[in-house]
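In this view, the complex is presented without one of its protein chains, the others remaining in place.
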């Protein structure tokens, strides 16, 4: 499903990700664990083809990102649910539209989309927030909206970048529960986090990063 | 220094903060603890006079926010260091300028400002990031820049909103250390967090919030 | 404060500003086209007055002058020929000088005359000269006065006006297009967040462009409609207050209305499309 082969990524700043090799299968749940600045978000960006490796290859759904045109990238992204570290909610749309947007892009009919948006909002305790705008929500609530937008499309791949950073214990448990449920429904999940507690609570394969390199990859 | 008297804040969404009463003295360190959506950020916004109470009064530096004009609010804010939950870094300025901006606004001469920016960046391990732009930094690095911008002005009040949400253990310890150092130099600190671990590590007076109300206020 | 800012972002302000800009731009274009049309029409009317005056002998009989008219009318290229009797001439003279000077005299000294206007194609110095020569020798013709001076000056002025007006109009349309395009580019630049986000969510370039294209079309249509309405209002109030009597009005020229609408819609939709395209390339 996701394949990194000898991936190197160099930034203008001199910082680089080096020699990344791993495979993520279609039913896997993988933690991407590492300190701040170790390269977790950059790996996710390579998976959703926002960053491209300087050498080596990144394949997603058997498509090598370096040889994929924009139209195909768009189609690949439609099958990926993403929770960005900075949420990327649209300030000029209410929560309902923000979540529905992901379905709109897939061309889903309004009635079905409506049902799905309400269902997902219910799961994450966001029902009453649907008519509000992002700036009217607390940080943690916005983070849950970001997850709702990722889950609503029933993605084949779910990429979550520190999805509990702004959440208390309880909310965090709810969120991870729904991420696991998505996994159980068949999605492969890549969960970037710096929080060891989280991993201890729900253990799974963990790729550990340190300053741009993988130092550990184990169940 | 900061005084909340019978403060009520109602949002259009129906959610409200109710009957808030507390005093924060000039040498205090206070945790604002509560679940996501409990009202921590809203309290901070009332302190830096972005939100105004519907009833009751919020006083900062002995100025009642409801009777303070815009010019005075600007002056008050110059004495407050703030780490916003969403950082609010300027995308079109490099890290150096982002940090220096806070000093510029206070009208500090370039040479002194320069020294201060470099010193603060060193403290928080950001020296090499100064020429980069915010989008070239990881989430945790951006969060530290936000703290640097707050600390560089040697504020009388330091308001930090989940300043370690994107940080691993080590980085988190560095950041809290510098927040405590600012406190030791005389700043009153209000530290909003949902993380009980943090409080246990460095105990202090804790105001606990639950759905808009203070349920506990103790050392 | 955040609410306010977000309010601006949420509001359709950039859109409304752009509609307003398109409306102003098209108003200028529309008024420009109409002014040039009206000006040319007005000057044309004045010029077409007459080109040549044939004065008849004082003693010519009415019958002879009729015959003469028939002969002259045979010449090719005559658009209009008008007979001025001695009395008409006297009336004209009085009208021009505002006093009944001639009534003081026993006899009317003014001759009768024909005023001739040539067709556009025949209005050349060469043809008119040969015409004068052959008319001059006819019986009963006293003198032929070619209003050459006036003729050529009006021609010259018209040419100048026409050149200036066309150049000016062209320049105005061009700068209007540029200014509007700039406006639309700024409008699109303000939407980078939206474009970035939906792209990350899997929107294809076509999916990004088409709603903008549509929005541009609507924007242009609104702008053009406002411009047309403003012009009609201006015309109505000009007529109502009897300020000027316009020979050419937009109300009588649906093709001009249509033209402005088509211009507005295509300008805006293509302008927006181009701006989005450029942005998509920029963020490739």
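Per-chain residue numbering starts at 1, and chain names A, B and C are given in the order in which the chains are listed.
Going forward, a residue touches a chain if its C-beta (ideal position, glycine included) is under 8 Å from a C-beta of that chain, and two chains touch if they have at least 3 such contacts.
If you're wondering where the values come from, they're calculated on a predicted model, not measured in any experiment.
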One chain isn't shown here. Among C:73, C:182, C:210 or C:266, which residue touches it?
C:182
Given B:102, B:130 or B:192, the residue that touches the chain left out of view is B:102
What residues on chain C make contact with the chain left out of this view?
1-2, 4-5, 7-9, 13-14, 17-18, 20-21, 24-25, 27-28, 31-32, 35, 39, 42-43, 46, 96-98, 125, 129, 147-150, 153-154, 156-157, 160-161, 164, 167-168, 171-172, 175, 178-180, 182-183, 185-187, 189-190, 192-193, 195-196, 199-200, 279, 282-284
Residues on chain B that touch the omitted chain in the whole complex?
48, 50, 70-71, 74-80, 82, 84, 88, 90-92, 101-102, 105-106, 133, 135, 149
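Here is the rule we go by: only the chains that are shown with their structure count from here on.
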Interface ranked first by C-beta contact pairs
A-B
Taking each chain's centre as the mean of its Cα atoms, which chain lies farthest from chain B?
C
Between chain B and chain C, the Cα-mean centres are separated in Å by 65
Chain A-chain B separation of Cα centroids, rounded to whole Å
29
Mind pulling the chain A residues that touch 2 or more other chains?
none
Would you mind listing the residues of chain C that make contact with two or more other chains?
2
